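Once you've had a glance at the structure underneath, I'll fire off some questions.
Here the complex is missing a single protein chain, while all its other protein chains stay put.
Letters A and B name the chains as they come in the text, with residue numbers starting at 1 for each one.
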Amino acid sequence: MNEHHHGHDHTDGHEHDHTPIVNEEKPGYYEILEISIRELLIEKGIIKADEVRKQIEVLDSRSPVLGSKLVVKAWLDPDFRVRLIHNGNAAAEEMGISIYDNTEFTILEDTPEVHHVIVCTLCSCYPRPILGLPPDWYKSKEYRARTVKEPRAVLAEFGTVISDDVQIVVQDSTASQRYMVLPLRPQGTENFTEAELESLVTRDTMIGVTIPRI
Amino acid sequence: MSSERLVKKLPNDIGGTGCSTDKVHIFERELYPWEKRCHALLDVLDYHKIINTEEKRRGTENIGSEMASQLSYYEKWIVSASNLLLQKGILTPDAIAVKTKEVAARFNVTL
Partner (left out) sequence: MTMKIVDHKPALFKEGEKAKIAEKFPIGHYRVPMYVRGKTVLIVKNLGRHINPELEAFGKNAGDEEWYYQVTIPQKELWPDYEGKDDDLLEIEVFEPWLDPINNAL
């Protein structure tokens, strides 16, 4: 809600550390709580300030670009596709992506007959080590409540119409599997470069609410 | 409706509820810096096996339906973490009270 401003002065007499992770706007209650809990844990030697900073860097290093690279490699290399489906964590490691949270990265392979869409009705399970952090709508009540019972209507709200002769499988993620859709490669992309193919594989196509289109 | 439903059904257990007019608000925003720090903090606590992911989840559920509906996603996370650290005897209520007062004063904010 508040943009990061660098507008305050130091006339209050308090010296404080302008480390990059501190927001300069006046914090609300929950931010004060977050700062307090973190500082108490650091003071007690339970965690180190550096660990939080490093984990922020890890979070920032993950984005849908990684997922799109996995998808395109699977489109172009049938052996990689098999390895990716058989063991998502190992295939991700092959591409230099470490799964840092003890979860099982699991591919849901779309076919001409079957389309997958992923939701976590109970919370917000999402393949964060691959795709980064989920969008707010994925965590919203409406998406979590309705996708399991009316997937076609929800997909239509994203502009996606799944044909009546295609089966939809909704995956409600409740355990330690973390899912990503391997969407179908669109027709007419036979001469596309890897980069062009990757640009078709947006984050929403890997959740299953949209499909890759030229 | 009897209150037992509130006990038996977790506030986050909403699969299949709602109706077709509850359109998905297709919205997303960057995390506020404190939210990203909060996420990273819970990841670090999980790594150290101080608070595992399932405990954190339970902590966002057992705050009751009123808090669950009013707190945002990361607001629930930091309250969950605080409660768990208290339950585990790692922090005390007074330590949190004293520290939050100190931090608030640092920013010229009244709690």
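Criterion: a contact is a pair of C-beta atoms (placed from the backbone, for glycine too) under 8 Å apart; a residue touches a chain by one contact, two chains touch by 3 or more.
Predicted, not measured: the structure shown is a model, and the values here were computed from it.
Contact with the omitted chain, checked across A:S63, A:N89, A:Q177 or A:T202, is made by A:Q177. Residue in contact with the omitted chain (choice from A:S36, A:Q55, A:S68 or A:T121): A:T121. Of the residues in chain A, those that touch the hidden partner chain are 121-122, 148-153, 164-177. Within chain B, the residues in touch with the undisplayed chain are 7-10, 13, 15-16, 49, 52, 54-55, 57-58, 61-62, 88.
Note that in this section only the chains that are shown with their structure count from here on.
Rounded to whole angstrom units, the spacing between the C-alpha centres of chain A and chain B is 20. Interface residues of chain B, counted against chain A in their complex, comprise 10, 12-18, 20, 22-29, 31-34, 36-41, 43-48, 50, 53, 57, 60, 71-75, 78-79, 81-82, 85, 90-91, 95-96, 99-100, 102-104, 106-109, 111.
Residues 1-2, 4, 12, 14, 16, 21-23, 26-27, 29-41, 44, 46-47, 51-53, 55-56, 58-59, 100-101, 121-124, 133, 135-137, 139-146, 148-150, 153-154, 157-158, 172 of chain A touch chain B in their complex.
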